[in-house]
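Submitted below is the structure of interest, expressed as structure tokens.
As you look at this complex, bear in mind that one protein chain is not there, while each of the others sits in place.
Showing chain A:
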Amino acid sequence: MADPPQPADPFVPLLEESAEDLYEGAPCGYLSVLPDGTVARVNQTFLDWTGYRRTDVLGHRVQSFYTIGSRIFHETHLGPLLHMQSEVRGIAIEFRRADGSRLDTLVNVVVRRNPNTGSTALRMTVFDATDRRSYERELLNERRRAERNAAHIRVLQEMEAHCASIDRAEDIVAPIVAAGTEAFDATETAVWLLHPQESVLTVAGPDAPATAPATLDESGPEAHAVRLADVVVFESPGPDARAVTPLVADERVLGVVSFGFPAGRRIAADEVQLMRTIGRQAGQALERVRLHEETARRAWQSAYLARLSRALDEAVGSADRARRLVALLVPELGEYAQVSLVEGEQAEGTSSSVRSPTGGTGPADGVIAAGSGGPWPISAQVRAAVRSGGGAPVPLAGPDGRRGLALPLRARNAMIGMLLLAGEPAASSDRSEPDFLLDLADRVGLALDNARLAEQDREVARILQRSLLISERPTDSRFQVATVYRPAVETLEVGGDWYDTFTTSTGSVGVVVGDVVGRGIRAASAMGQLRSAVRAVAKTRCSPATVLRHMDDFVTTLEAGQMTTLAYAELALDTGVLRYACAGHPPPLLLPPHAAPRYLWDGRSGPLGTHTASRSRREAELSVPRGSRLLLYTDGLVERRGERIDQGLGRLAEALDARRTAPLGALAQQLSDAMLDGEGGHDDTCLLALAFEAAPRFHADVPAEVTRLSPLRARLHEWLAGCDVPEPEQYGIVLACSEAAANAIEHGYQSDPSGVVSVTATIDGDILDLRISDSGRWLAPQASADRGRGMALMGRLMDDLVVDRGEGTSVLMRRQFRRTTR
């Protein structure tokens, strides 16, 4: 900074001024005014400021140069003040210039009194206050603005506080509307949210009017604000004014807030600024809520999918899985759900006509649904749309007008069915967004298809097993066989258990029960091969140990047959000699006719295909009496969780002993039921019971009445059929028996009904022996043609006929018949 300016010579002339000059050129206006307001004198400065000529002013009242407001002020304030205190200072007066503009001034007024005359005059000094007034005005404006800003900040803070506490997107509407009302006195505030995928704005909020969605290319202010991503103000030409601010987060527009105002309302710049801020803040809150919602939704969705997968895994079979699926979908994802599985449309040309093994509604039987209002018919058009839709949900309308979505269920590049969802989900409609549904449908498709394939496997295995187990079975009156096979209950899965019965070339019956390791088709097919191999080997003259050695060789070529266990026994039907061998298999259980059951613990060696076992195949031999029963079984029958194997064997022996007199078929069923009762059946089980029959015997005591002949014949007929006596032979035997019995009744007892005719028949192999006895007293034989005819019939029907008379009479007849069904 330079030295302060010195009073320099050039100013000296200016300082030597005359009083006149000082008056005229003073830095203030100077007016002398008479008491009535007439201007008596005015200096040049005032004239310069106001643009009047001196003559314009002198002789005129000073008030006439005021503006209206100042004139009133002069009358009401200035005049009385002067009157009271003779002097006022710093009064703001507004003069009207010659050009009509205003001059803000501050005026000092002093009343001068002439002591001589007593008259008074006013001296007014006028200071230009233009700058000062505008400064004051500015100050006032600033204060107003500051106050408004404070209000705005409060509005913003309130809105922010509200926004921070919401956790649903639609809840953002209320604080925004509140802010709009409070900050701008908006007559109407609407929040429009942008749906990104659809590029559509819709009015949000619980009380939202039913306004049609707006697309982004529309000309309305809302769409315009989205495109512009900034505040849009529409002050005209419509009947009302409108300002729209975008909801922005991270430079993205999420929606808009539209404020409506009465016509003519001007929107100030700071209001636009505030709207912008509101848009940003609300946008960020919206974004946060959306993220929160998104996170919550994803969490729910993944938990739901996990729950669904678990539930589906627990069910066996595609029909059961489909039932579980629809039960889980309603009401979580809709009010109605329906699954229809496509049959026979696999990508590969494999047959898939698998029926539900449980006998329930199979997948082929159509639609499985849950919820109200079904089933929905699905038109071929929808079907085609779903098929070609690439997985996208296809909307459709139901019979009751409800909206629904059809989704393809796909697996292994094929559509295996269709899922239909209708109505609103239980909670948020966002739950059923397309991506999620797609994911769900894919998982479900795979789960259902897996179940279907498993069913198919099971079914194939089952068919295979059944075809193997129900093959031709030897019939012989000297033995009887009953079998039970049960698949594992839990999985319905067929394992590798098998049984077989055949007669050998040496007149023995061979029985075998085996257990291939594993389950399903592989085990079933290995079982089939092993079964055939045992049969082929054993039918020739092989001892049980030799059969096992051959099987050891056989399983070296059959990987799935390794570690197979089996029990093989053959019973010589003529001698009752039983030879048996066990390869790692539970021991056979023998029930002699009049003794306790006992396990046959001899003849044991290891499972098939084990080296040490194959070197030491052993067998055992014992003689069993007629009437004995022999039980072969797989370990599933005697194994129970939490029980030692010897306990299981003990239970089996007890169960057998308790049912020793039961018919063989019933015995096998009852044993199986008793042993598996209460057990989950985690393994398949197989049971074979062999009865070494005593010679079949028929006996009847018939009262001596001819009317009893017909029932006798019926009983004998039935017994013969049961003993597999060939049909043509049966009639002749019955006729012979009937003739002999009729003779006994008519001739032995003379039809006295108190007499008893005793009829006994036995079959040993293919020899029938028939004995008809009475204890009557025969009259002397009459040479009757009738009786002779009866005897002649008997003689021709039977091979041998002997009449034995002693205490009463016995007729003995024998017949060797030809078995045709060998």
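Just so we're on the same page, a contact is a pair of C-beta atoms (placed from the backbone, for glycine too) under 8 Å apart; a residue touches a chain by one contact, two chains touch by 3 or more; residues count from 1.
Please note the rule applied: contacts and distances are computed from a predicted model.
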Options "Anti-sigma factor antagonist", "ABC transporter substrate-binding protein", "Sulfurtransferase TusA family protein" or "DSBA oxidoreductase": UniProt name of the undisplayed chain: "Anti-sigma factor antagonist"
Among A:S70, A:S525 or A:S738, residue touching the chain not depicted: A:S738
Contact residue for the chain not shown (choose from A:A397, A:A595, A:V706 or A:V802): A:V706
Hidden partner chain, touching residue among A:D724, A:E746 or A:D769: A:E746
Residues of chain A (touch criterion as defined above) contacting the omitted chain: 705-707, 709-710, 713, 731-732, 734-735, 738-739, 742, 745-746, 785-787, 789-790, 792-793, 796-797
